[in-house]
Structure formats: structure tokens, C-alpha cells
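Note that this complex is displayed minus one protein chain, with the remaining chains in position.
Entry: chain A
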């Protein structure tokens, strides 16, 4: 059995909402009064889940609630969850930047955390000076840094600027240097927050490769938070899924990702839109719902999944040439493709548009709908559009493109 290097017991973290700093003397006194009598802190009793969008009753929220887990040596753990799920709070507690309100975490070995790249970089100092400073901040001794200096500089790829003050660096160079320092830390446990969002694709790849080496090659433990599910999937073998401060799932990375995508990935984005009935319109789009082929509501599709769009329409005109314009738009609302169908009914009906899986590349799209009589008039053109997001979970290695490149998966034949 592998060695447990991190063990969390009943970790909870409470935050106070609103303007911290005003009116706290009163609460402080109250806390102190309870403490003097040996009672529990009165403000810790309020157990309210941390739901950002709904207004709670109390000024105190639990950012993390009763989290228990164990992490073995050499594991790489992906921590996933929506914004505000408590991922960063957990990392902050693990990095000892803040302490839990209740509970304990036991750790074995040195922890290096990279919650932000370039913490403590001083703009006036040169790259070389900053390597030493940053390394020391992250807990390295000077001789350790000196030993790894060449390696760090080589990895960062900014040799030419190494004796120039970092304020002259481009933001990309800055990040490269900062990550290079952190990646060469000699620690048993490496904690990385969403830091790879900056830097170009080439460097991101290099970073992920380095992190892979760290966990798989060197047997060190890596904790990784990212919204880039693809990166998480490639890098991690286990996952922790947080939702509203609670640990929902703790298992291997595939099951964690599945659980996330199916249940928690989004709530701003609904699986459809309903429009208010407007009697003045001769024809109208009433409802759009995204479903899978079994008729279940879907928020995000996997790239190989069949997309079924259910559109509810109302029509009072027959044989006047009215038609539905169905289009898929990219995130900038450029039309990817369009398809039209005549309205051959009156009253209300539901149409299903089926898009085959493995056609669109994983990305964010919108569904554009309009009703018109060509060259005569527009009957209905709702501005609020349904979002369609497709995520890449099958490991395509971006063979067909990525969110920046390409739209379709084209079944090309290669031959010699």
C-alpha cells in the first residue's frame, strides 16, 4: 500500500461576507464573551452551504464544509469544481496561507505551492536576482537554487534577458521564468492553482509536461486545480470534486470528471431557454431545450455525443412561405452553418434537430434561431440565444483542432 502523505480530517472554513472590518468589534466582543464562559463560538454554528448565487440568511458562509480525504505519495490529484466551489480555499489551507476554521490536515514532506506565478517578483530586479528571491520565498535554500540555476534558466527560455530587470519582460516571459522556478523546487508535494492560463500554447504544453515528470517520473505528489478539464485529465490520476464547499466525489479522475460534467459543471448555463408568449407575433419560438438521444436534459455535451435540440414553435400562418432558420454560431456569433425548414403546421409543435456526434470540435457555440418569410418580413428573432457547449473528454490530442483552431472534425482519408 502506498504511503499517505496528506490526510485531511473534517476540514471546514468559514468566511464572513460583506465588509470585513466594520462592526466586527461587536462580534469580537461576543466571541470573546462566549469563549470566556467556555461556550462554542456562536458564529460557527451557522451552517449554510456556500451558494454564490442565492442570497443567504447569514453573513457567515462555509467555504468548505467537513472535507475528509487522503492522498498517497506519487498521486496527482485534480481538484475540480465550479467557481466558488472552494477549490482555491482548499489549496490555500494546504499551502498554509490561511488556516481552517475547524479540522486538521496532516502532511508529510515539504509542500511547495504555486497559487500564483511570480509571487514576490520585484520589477526592478533582474531575472537572475528574481530567481533567487522567488526560490527562497518558495522555501528553497540559496545553494539549492544555485545548483538548479542553469536548469531553471534553460527551462524558462529567457536566457537572453536573464540580466535585465523583469519589468522589461513581456508578460509571457515573466510567467515562463516564474513557472520555471516553481517547477524546479525540491519538494515532496507540489500544489498548483490555475496558473497555466497565461503563456502561449507551446509553454503550457511544456509546463504540463514538466508537471507530468514531477508526478510520474519523480514520484512526487501533485495537487492541481484547473478549469482546463483536458489538462486535468491528462495530468491527474485521481480527482476531488467540490461543490458548494462540500466534497462530492473522491476517486479516479475519469469518474470524477464524469460526475462533474453530468451534474455540476454549470448552472448559469441552463439546458434551455423559454421565451414569453407574445400574441402579437404571427409565429414564435417558445422554447429551446438541449437533450441527449435518450431525451435527458444536457448542459454540456461530450464531443462524441449526439446533440438533440428540441425547439417548441407556435405558428398561425400556413402556406405563406414562413420558415425556421436554424444556425449554429461560434462564440463570436459568426455563423458556422445554417439550415432552414418551412413551417408546415399551425398551432404549437415541437421539432427536434439532431446533430451527429464527433462533428463539432469541443468549444462554446450558440444556437441562433429566427422565423421569417424570405424577403418579406422577420416574424421572430429572439436575441437571447441558447448556449451549446461541447467538451473534449475523449483523448483526441487535439488531432482535429482545438478551441482556437478549426470548427469541424473532418473524416479525412490519408494515403500514400
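Going forward, a residue touches a chain if its C-beta (ideal position, glycine included) is under 8 Å from a C-beta of that chain, and two chains touch if they have at least 3 such contacts; residues count from 1.
Here is the rule we use: contacts and distances are computed from a predicted model.
K.L.:
Given that one chain of this complex has been left out, which of "Transport permease protein", "Heme exporter protein D", "Quinol:cytochrome C oxidoreductase" or "Sigma-70 family RNA polymerase sigma factor" is its protein name according to UniProt?
P.N.:
This omitted chain is identified in its UniProt record as "Transport permease protein".
K.L.:
Looking at A:64, A:77, A:138 or A:328, which residue reaches the missing chain?
P.N.:
From the options A:64, A:77, A:138 or A:328, the contact with the absent chain belongs to A:138.
K.L.:
Of the residues A:119, A:252, A:339 or A:405, which one touches the chain left out of the display?
P.N.:
A:119
K.L.:
Using the document's definition of touch, tell me which of A:100, A:127, A:239 or A:272 contacts the absent chain.
P.N.:
A:100
K.L.:
If you put the missing chain back, which residues of chain A would it touch?
P.N.:
7, 9-10, 15-16, 20-21, 24-25, 66, 68, 92-111, 113, 115-116, 119-120, 122, 124-125, 129, 132-133, 136-142, 165
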